[in-house]
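Only one protein chain is missing from this complex, and each of the others stays in its spot.
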Amino acid sequence: MPDATGLELLARELGDAALETVYYRNRATVVVDPAQIRGVLRTLRARGYAFLASVHGVDHYPEEPRLGVVYELLDMSRVDRITVKLRVPTDAPTVESVTEDWPTADHQEREIYDMFGVVFEGHPDLRRILMPEDYEGHPQRRDFPIGGEPVIFTRDEAKWLEARE
Amino acid sequence: MEIKREPAALRVQSLNARQLLRGGDLEGANQSAHLEDTELERYVEERVLTTTLDKTVAWARSNSFFPLGFGLACCAMEQFHAAGPRMDIARFGFEVFRASPRQADLIIIAGRVSIKMAPIIRRLYDQMLEPKWAISMGACCSSMGVFNNYALVPADKFLPIDVHVPGCPPRPEALMHGVLKLRKLVQNDPDMGWRERYDAVGTEESPLDA
Partner (left out) sequence: MSPAPTPVDSPALSDYRRREQSIDLAPVGEQLVGLDHENETTEELLTLNFGPHHPATHGVLRLLVTLQGEVVRDLKPIIGYVHTGIEKTAEDKAYWKAIPIVERMDYLAYYFNAMAYVGAVEALVEVEVPTRAQYLRVIHLELNRIASHLIWLGTSALDLGASSIFLYCLRERELILDLFEMSSGARMHTRYFQVGGVIEDIPAGFARKLREFLKVMPERADEYGAILNANEIVLQRLRGTCPLDAETLLGLGVTGPLLRAAGNPWDLRKAAPYSSYEHFEFKIPVGTVGDNYDRFAVRLAEIYESVKIIEQALEGLPEGPHITEDRKVALPPRHELATSMEALIHHFKLVTEGFRVPPGEVYHPIESPRGELGCYVRSDGSSKPARVHMRDPSFVNLQALAPMCRGNYIADMIATTAMLDPILGGIDR
């Protein structure tokens, strides 16, 4: 991980794209402006972080803007990791897709679309990947109910059978 | 024991059944022995295996299940071990895991059934030929298992299951116990009428029938 000073210098290099830096438990994170994510990742690639390890989504419910996308970058030659985060609101959940520069983001962005509803512009094939194609709703959002079957205890059995009729 | 080589001795001896039943033996009918009533019954029981055709068929079916090789998740690993060298499923005659549902008569649903997979499993079950049985292996397909959430469906909801094997994952011994229980079930040749509740009697002939 770049240490705290290295992180600040990196953020300064990113200019106005970097909104915030977080250095927590020896891990460096840069929060960026969603509109400039491709440029940010290109800059970081030029700085040596050439491997995109993971792209995943977070739901910050109830704080707005709610939907977050997290990019984990890795510099293999210096064994250095950095995290890039961005946050988009639910009413305008569009982020530019980075699949062209980083082919690994293909399935991972589809998963974020499926689970959170973040729409990636420019993605070659944005469809649901884990849920059935015609599923409605975005399961991993925090206000989506967890679902499941009711657990029927013997004491409730009569009530449940009645309710089924 | 001396072997008689005279041609007369090599001729097939057609024996009168009556001679046999009346107490005769293979080397020459002993006409003097007569058995009546209960003695006759006992004599016959000791020597002749009587059965009905149904029971024979049930016995044959139960001892030669052709499982459909259908593993979904972790339980599939324990299913491999049940077919493996230590807990050998082949000693019961069930090692022929068929790849095609049309050739199988037992589907062991091993693993978690997601909502995307459920119609496919149902389709596979429909394509199996009668008579067919289903074992639900593991907690996830018997009930919801560890994961009580939006993504899973217990196999009971869309498929008639004959034996549920609990465990997460069940040991190979537990799976064997379940399969042997099914074997006993089949030997007693049960009436499968309850499967009509699932509309699961019969075989899907062609994709257009679905």
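Letters are used for the chains, namely A and B, taken in the order the chains are written, and counting of residues starts over at 1 for each.
The rule is simple: a contact is a pair of C-beta atoms (placed from the backbone, for glycine too) under 8 Å apart; a residue touches a chain by one contact, two chains touch by 3 or more.
This structure is a prediction, so every number in the text was calculated from the model and none was measured.
J.: Tell me the shown chains the invisible chain touches, ordered by label.
T.: A, B
J.: Which of these, B:111, B:154 or B:178, touches the one chain of the complex that we don't see?
T.: B:111
J.: Since one chain has been left out of the picture, which residues of chain A touch it in the full complex?
T.: Residue positions of chain A that touch the missing chain: 24-25, 27, 29, 50-54, 56-59, 70, 72, 76, 79, 81, 83, 102-108, 111, 128-132, 139-140, 142, 144, 146-147.
J.: Mind pulling the chain B residues that touch the left-out chain?
T.: 69-74, 76-78, 80-81, 84-86, 99, 111-112, 114, 116-117, 120, 124, 140, 146-152, 168-169, 171
As a convention for this text, only the chains that are shown with their structure count from here on.
J.: Distance from the CA centroid of chain A to that of chain B, rounded to the nearest Å?
T.: 50
J.: Which of the residues in chain B come into contact with chain A in the complex?
T.: 115-116, 143-144, 147-152, 154
J.: Taking the touch rule as given, give the residues of chain A at its contact with chain B in the complex, in rising order.
T.: 131-132, 139, 144-149, 151
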